[in-house]
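One chain of protein is taken out of this complex; the other chains stay put.
Every chain is named by a letter (A and B) in the order it is written, and numbering of its residues begins at 1.
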Amino acid sequence: MFRLVVRRILLMLPLLWLIATATFLLMRLLPGGPFDAEKNLPPEIMANLKAKYHLDRPLLEQYGYYLQRLVKGDLGMSYKYLDRSVNDILSNAFPVSLVLGTVALILAISVGMPLGVVAATRRGTIVDALCMAVSTIGVSLPGFVMGALLIFVFGIWLKILPVALWESGWHIILPAITLACGPTAYIARLTRVSILQVFEMDWVRTARIKGQSYQQTIIKHVLRNALIPIVTVFGPLTAIIITGSFVVEYIYAIPGMGRFFVTAVSNRDYDLVVGTTLIFAVLLIVANTLVDIAYHMLDPRIQVDTL
Amino acid sequence: MNLESLNLVKRSSNATIYKMLKMPVTTLASGIIFLLCVIAILSLLGLPLTAYAYDQTSEQILCAPSLSHWMGTDELGRDLLTRIIYGSRLSISIGFLVALIAFLFGTAYGAIAGFAGGRVDTLLMRGIDLAYALPDLLVMILIGVVVGRGTKGILLALGLVSWMGTARLVRAQFLHLKHEEFIEAARAFGLEPWRIIVRHLLPNAIGPIIVSLTFIVPSAILAESTLSFIGLGLSPPACSWGTLASEGWRSLRTQPYLIFWPSLFIFVTVLSFNLLGDGLADALDPKIRK
Partner (left out) sequence: MWQIMSKGSTNSYLLVFALLSTLGITWLVFAGIRHKVTHEAGTLRLNLGAEPPSLDWAKATDATSFDVVSNIMVGLTAYTPNLSCAPACAGSWEISDKGRSYLFHIRPNVLWSDGKAVTAYDFEYAWRRLLDPKTAGPYAFFLYDVENAFEFNQGKLVDASKLGFKAIDARTFIVHLRRPAAYFLYLTAFSPTFPQRQDIIERYGDRWTEPGNLVSNGPFVLKQWQHEYKIELEQNPLYFGGTPLLKKIKMFMVPEQSTAFALYENNELDFIDNRSFPTSEVELYRKMNQHCPQYHETSLLRVNYLGFNVHKPPFDSIAVRKAISMAVDRQRLCRILRHGEKPISYLIPKPLLGFSPFDENLFNPAMARKFLASAGYPDGKNFPDVYLLYPHREDTRLLVEAIQDELKRNLNIHIDLVNQEWQVYLQTLRNNSPPIYRSAWGADYPDPETFMNLFTSHNGNNNTHWANSAYDQMVSKAACEINSATRAQLYKKADYFLCNQEVPIVPLNTAVQNVLIKPWVSGIELNALDLQFYSNVSVGD
């Protein structure tokens, strides 16, 4: 178990290094940045940049400096915000996105799983079709349309919730719901399929024949094994929530990492782009690692096809 | 030997289609998709389906739906229905092309990984892990900025984030099928690896691959509309459903038809593909009985 954890963490490192390198190279390709020769910035600023980014050294040396910085945990300086460090900016933005994402995740699981359970236990009936329809709608509308609808209904028509910004606890509700739509549908469908698959398993039938009560069967075996695919897709789920956050944070004017990423790219604020990319990558890798560990803990025997 | 395996494939595909047609929802979904593809193709061929051109402006700005403009007009007086039909060619072809890219690249990748096994497999799987380690939209935005706007950039960006699922699936299938008897026999027979892959493994793995591709199309369409909304989609006057929907977003309360119609089309298309994929999955899965 411990060996597994260590092994997975060790695997994380080369992955992160690859991503850092890829981002470094991509940075150099992006047009319009401090590294773009076309720009004729005032000499003061050019000199400043050269000193900071060691632009006059060969590429390999620049790469070396870059890696050194990253290892120290220093994500660099923001080009746009006048020497504000990226660490500083992201340490304010990260908790916002974390709160939003976590609430959305909890919403998605608490609505998605019951939907899936109900659909699976009522397979072939109208209830099944209805539940699946509701969840499919969640993945069939673009995020901004869903956001527009929610803002209109709850903010403008009913006027009971704040429609944007991040000023109080109430402000979490609408964005979290918008963000949770996709994942809810995803979890519902997944739960349904995996429960159905488990039903087919011989040992469940055996348990029933042996006489265990229905409820015990459900609780002990079916749900527990239905958890496995949920855990498995926790990785991609994190990815979905991260990407969803770009649009949601943009529509609802929330100062989270997703919004910073989008504006940083438009502003060609390189260190900020690299910083956010790396943090997202770390999040995903950590999520996937946790998944692997949890997966092994739950039951190494059961094979579940990834959807 | 070859004949036998071919027969196996044929029989099961017939059975699949038969099973699918028995499901009303799936049939309906396929019908809708077929209709949309026809419209897209007709539009691509340049056949005028309405009385207007997609970039034809007029003085009838922001007219509500009427007899002369079935879906109303936009802020420059362009007919919305025409623009939606024009948009269908963009949105649907983007969807299919991305699926094609994912298919070609993902299948090749997964086939090599699954068939070769061992260290090659591990290495390639690390590659997939790497690809998964970055969120989709992030990669799309970065690529979009580097390559610039326009269909090429979007296709590249969307393709780059969609191939992993197919690759994983193909690999899993190949790993599973690799040990079947008829493959062993083919190997004993001395057939070259690529022959085995293409003529024996692939046809039997094709089912789940098609199912996964059916889900890639709608996600590509949605991703493209999200990119448009952020401002990284196609430049005017080109329009896909995504750009139309994001342009209409601003007029939600005063001219709701501007966002309603494109969103409806996106919704119906995506829904149909999802239902079709579900139906295919159900039809192909031998374990789940009807």
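One rule holds for everything that comes next: a contact is a pair of C-beta atoms (placed from the backbone, for glycine too) under 8 Å apart; a residue touches a chain by one contact, two chains touch by 3 or more.
Because the structure is predicted, anything quoted here is derived from the model rather than measured.
Engineer: Counting the whole assembly, list the visible chains that the omitted chain makes contact with.
Structural biologist: Even though it is not drawn, that chain still touches A, B.
Engineer: Of A:L16, A:V99, A:V118 or A:V134, which one is in contact with the hidden chain?
Structural biologist: Per the contact definition at the top, the residue touching the missing chain is A:V118.
Engineer: With the missing chain put back, one of B:E75, B:E180 or B:D282 would touch it. Which one?
Structural biologist: Final answer for the missing-chain contact: B:E75.
Engineer: Of the listed residues B:C37, B:A108, B:L252 or B:V268, which contacts the missing chain in the full complex?
Structural biologist: B:L252
Engineer: Looking beyond the chains shown, say which of A:Y66, A:F234 or A:Y250 touches the absent one.
Structural biologist: Of the candidates A:Y66, A:F234 or A:Y250, A:Y250 is in touch with the missing chain.
Engineer: What residues on subunit B make contact with the chain left out of this view?
Structural biologist: 55, 57, 59, 61-62, 75-76, 149, 231, 235-237, 249-255
Engineer: Go through subunit A and note every residue touching the omitted chain.
Structural biologist: Residues of subunit A in contact with the hidden chain: 32, 38-42, 44-45, 80-84, 89, 92, 114, 117-118, 121-124, 148, 151-152, 155-156, 158-166, 170, 173, 199-200, 205, 208, 214-215, 218, 250-253, 255, 259-260, 263, 266-268.
Note that only the chains that are shown with their structure count from here on.
Engineer: Just how far, in Å, is the C-alpha centre of subunit B from the one of subunit A?
Structural biologist: 22
Engineer: Where on subunit B does subunit A make contact in their complex?
Structural biologist: By the definition above, subunit B touches subunit A via 25, 126, 129-130, 132-138, 141-142, 145-146, 165, 168-169, 172, 218, 222, 225-226, 229-231, 242, 245-246, 249, 252-253, 259, 263, 266-267, 270-271, 274-275, 278, 287-288.
Engineer: Show which residues of subunit A lie in contact with subunit B when the two form their complex.
Structural biologist: The touching residues are 14-15, 18-19, 26, 29-31, 129, 132, 136-137, 139-145, 148, 152, 156, 196-197, 200, 235-236, 239, 242-243, 246-247, 250, 261-262, 265-266, 273, 276-277, 280-281, 284-285, 288, 305-306.
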